[in-house]
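All protein chains of the complex are present and in place, except for one that has been dropped.
A, B and C are the chain letters, set down in written order, and residue numbers restart from 1 in every chain.
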Amino acid sequence: MAGVAIARALNMGLRKALEADSKVIIMGEDVGKLGGVFRVTDGLQKDFGEDRVMDTPLAESGIIGTAIGLAMRGYRPVCEIQFDGFVFPAYDQIVNQLAKLHYRSQGLVKMPVVVRIPFGGGIGAVEHHSESPEALFAHVAGLKVVACSNAADAYTMVQQAVASDDPVVFFEPKRRYWERAEFDANAPLADAVPLHAARVVRPGRDITVLTYGPMVKTALDAAKVAAEEGHELEVVDVRSLTPIDWDTICDSVRRTGRCVTVHEAQVFLGVGAELAARVTERCFYSLEAPVLRVGGYATPYPPSRMEEHFLPDLDRVLEAVDRSLAY
Amino acid sequence: MAGVAIARALNMGLRKALEADSKVIIMGEDVGKLGGVFRVTDGLQKDFGEDRVMDTPLAESGIIGTAIGLAMRGYRPVCEIQFDGFVFPAYDQIVNQLAKLHYRSQGLVKMPVVVRIPFGGGIGAVEHHSESPEALFAHVAGLKVVACSNAADAYTMVQQAVASDDPVVFFEPKRRYWERAEFDANAPLADAVPLHAARVVRPGRDITVLTYGPMVKTALDAAKVAAEEGHELEVVDVRSLTPIDWDTICDSVRRTGRCVTVHEAQVFLGVGAELAARVTERCFYSLEAPVLRVGGYATPYPPSRMEEHFLPDLDRVLEAVDRSLAY
Amino acid sequence: MVAVSSMDVATSSEFVQLLTPEGQRLENPEYPLEITPEEVRALYRDLALVRRFDVEATALQRQGELGIWAQLLGQEAAQIGSGRALAPGDMVFPTYREHGVAWCRGIPPEKLLELFRGVNFGGWDPGRHNFSLYTIVIGAQTLHATGYAMGMQRDGAEDAVIVYFGDGASSEGDVNEAFIFAASYNAPVVFFLQNNQWAISVPEERQSRIPLFQRAHGFGFPGVRVDGNDVLACLAVTRKALQHAREGQGPFLIEAFTYRMGAHTTSDDPTRYRLASELETWKLRDPIERVKAYLSRGGFADSSFFDSVESEGDELAARVRAACLSMPEPKPIDIFDQPYAGGSPLVDEERATFEHYQAGFAEEGGR
Partner (left out) sequence: MVAVSSMDVATSSEFVQLLTPEGQRLENPEYPLEITPEEVRALYRDLALVRRFDVEATALQRQGELGIWAQLLGQEAAQIGSGRALAPGDMVFPTYREHGVAWCRGIPPEKLLELFRGVNFGGWDPGRHNFSLYTIVIGAQTLHATGYAMGMQRDGAEDAVIVYFGDGASSEGDVNEAFIFAASYNAPVVFFLQNNQWAISVPEERQSRIPLFQRAHGFGFPGVRVDGNDVLACLAVTRKALQHAREGQGPFLIEAFTYRMGAHTTSDDPTRYRLASELETWKLRDPIERVKAYLSRGGFADSSFFDSVESEGDELAARVRAACLSMPEPKPIDIFDQPYAGGSPLVDEERATFEHYQAGFAEEGGR
């Protein structure tokens, strides 16, 4: 199939999920006629009806809370949170209820709920529209947290998330929504890489770059430039933030002996902290340098005219790579 | 002054704060006549009136949201969240509003709000009453996050938090509320250790144990046992989780060459991840072993009859110490 | 002209009552109730047994067998009346205090102790009993109930949902969002507010300056106040509300006006915040006494009936106590049991480490 944008790939994946199981329901603000502010659910209400693609009242806790009830009744809700910054009114329902119900009921109550969140900055938006809150979910036991970085993954991962009997917080790289890639939409889902596997997206021998979501492209761009300078970066798309595929990651770091993590979220207690801590623990004798972390600064996300300096870019990645190589 | 329990020391500190500034207001569920479920605000409403010690409707978002408004009007609200697990309905107001208003207003709007949260387990409580959610706040830029571990600190730190012009999430070690210590209640606040300083609570040459809140006592107990076995643990009470006093911490680790972090919260992306990542970065050439982390498992907090196995105890700390020393 | 405040209604202290505190039967044309003496005796038995159970659980807590207990004392009529109005297919979402409703759903009372003893988070299968797990985070379950009702609607089921919450809970955003979703989707859900007048130490007036049943009117569905200490009224009103929901008329709010005669939980000390005299007043409105009076006065039951219920209660208490004392302790390794349906490599790894650690520890015999 010709190049498909990520937003469109998600749309196709959701359509497949709706077709595959009549219990799948899409719900959220403006997901119906409008098709979502990013058009990810475009056309789905028209084809599947208002009962299956449901505009909700403007209340995020209500969305997740009723999705939990629907899941208890046997449905598989896929909730859209309009922007990263607007998930917090639902945080209690996600953390205290959605994440815990399976455990609390000793496995009797399944929670096959997907919470889709477009995340990250770089689109020149006003405040609360550019946040990267993934660490605030990844720390919560009972949730699964994933981030897609390209159209092929978007298409399969969203279907895998809907098929999961566990709650999945599904981060979509907002600023890459319109980036295109080719993939085979007819490849059987069962053949796809598992949802929780990391993937080496560019092999290299000198240093491992761990990243996910919108920064995968940035890391790949950096790898190209580095290659010109003679440094081979191995870029790993972590993909799943809870659980993390340590085997793939540590295998890479043991080979390269160096590691840099990259995400948009604030470095302080970001996912990079866990990556750095555990990689160091597991690969201690292989590391030539400490794991270095690239990410947002310890301030709130700034006004958009400054965001390009807040967000890691190719140069910040390369700067960290250079520092690591200098050890 | 004779031995004072932590809960009582907090009460004394709050009383001092109420006396010192008529703009200080205490608000929360059951903080009035009842004096809070842990009696931390005992007697304060009687002495300062219902306008300054205010029982609120049962709504955490409402508590923090109105506290923000009161702060805008020049008040200094101290909000009590009854138990750790019940802070999440207020998470949006804390993360999106309280944390950001100073930055958003370029410093024009101050947010001197304290959010007091009894945290941690070990008291045989039912679910949601034993959580350690500190990492979920520490990652949020714009907040300051602290945890006290003993009565003397409780007394001064709560006053320092109230005096801070920044929002402070103040974690209190619930299961240590009744542990007593002596301190001089008349020592000038200005002479106290700064709120954001870590403190070496037991010096030792062999390994640094970084901990805070209820685990400080556990670490000290472990240090005693280790000493009998010939290992000198240096126990550092991290005290401030955002910002972290890296100087004190790294100074210790550079001396000992080894480090273990201990907290009740789940290890995965807990505060220990940040401690481990940054300590490794800053002390790379001093470390004889990777920073090892002791904490809760990657499950929701279990039913109370299992909690003693979930929570780090003396033996789990020592086991990690032994592992570290074995490198 | 514009519509103005409904303050006039606000001062009404009336409620639906079908049985006075003195045991006199009243008729209410809106809430007709035909009930046989046998059925009233059955209700009496329910009331007396759940109270006896509650007393026993409280004692077990005092003796250190439970970590905490949330007593239902005083709220038996609200729970039995509403619980007995339910059809088998109806789904219940309780708080942490609905032991009487659990009883009506056929959950063995000893199962309720497991949560409070700390061996699990709820010892029953919600699907089997159509009775969800207890929810401790105030108000959260009202949204689950609404979502579940939306699911029933999609299934074309002729069932309804009932969700319990307190006067304090009515202030939580979630409860109000539940009203909004339920009204918006016309979901078949009955909101059953037990106004026991206290949220721990905070009196009802802090939550609302008008009677709480009126909250519903602002969201566009009916709200009714019922005498929460009158089992017949609670039965009749809940039946009608469920019927309303089943018939596709959407949500309904019932405020059962009652009183928490005990402490909030066994950890609470109500003498710090309320007068003993308040309790004395409410003792005169005891939910069980009035049924006894009705049965006795009408000659529908004699002392042998009451005696037999009492001894049945004592047997129940003994059984519950025995079950509590012999309750199996969870194994430490159970910590790792089922955080995820699909498993998690990190949990597996930690489980293995834990097993290894425990084994080593057992060998060493501890330090």
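The rule we apply is simple: contacts are C-beta pairs under 8 Å (C-beta built on N, C-alpha and C of every residue); 3 or more make two chains touch, one makes a residue touch a chain.
All figures in this text were calculated on a predicted structure; none of them were measured in a lab.
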Omitted chain's touching partners, listed by label: A, B, C
Touching residue (missing chain; options C:114, C:159, C:177 or C:350): C:177
Contact with the hidden chain (one of A:128, A:180, A:255 or A:282): A:128
Per the touch definition above, residue among B:68, B:169 or B:311 touching the missing chain: B:68
Missing-chain contacts mapped onto chain B: 51, 56-57, 59, 61-62, 64-75, 89, 92-93, 96-97, 101-111, 141-142, 144, 164-166, 196, 242-246
Absent-chain interface as seen on chain C, which is shown: 1-7, 9-10, 12, 14-16, 30, 171-174, 176-177, 180, 183-184, 186, 206-211, 213-226
Residues from chain A at the interface with the omitted partner, ascending: 29-30, 32-35, 37, 55-59, 61-62, 85-86, 88-89, 124-129, 225, 268, 297-300, 302-307, 309-310, 314-316, 318-319
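Basically, only the chains that are shown with their structure count from here on.
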Chain whose Cα centroid lies nearest the overall Cα centroid: B
Interchain centroid distance [CA atoms averaged], chain B/chain C, Å: 36
Rounded Å distance, chain A centre to chain C centre (Cα mean): 40
Junction residues of chain C, two or more chains touched: 120-121, 137, 173-174, 339, 344, 346-347
Of all residues in chain A, the ones touching two or more other chains: 61, 89, 92, 96, 103-104, 141-142, 242-243
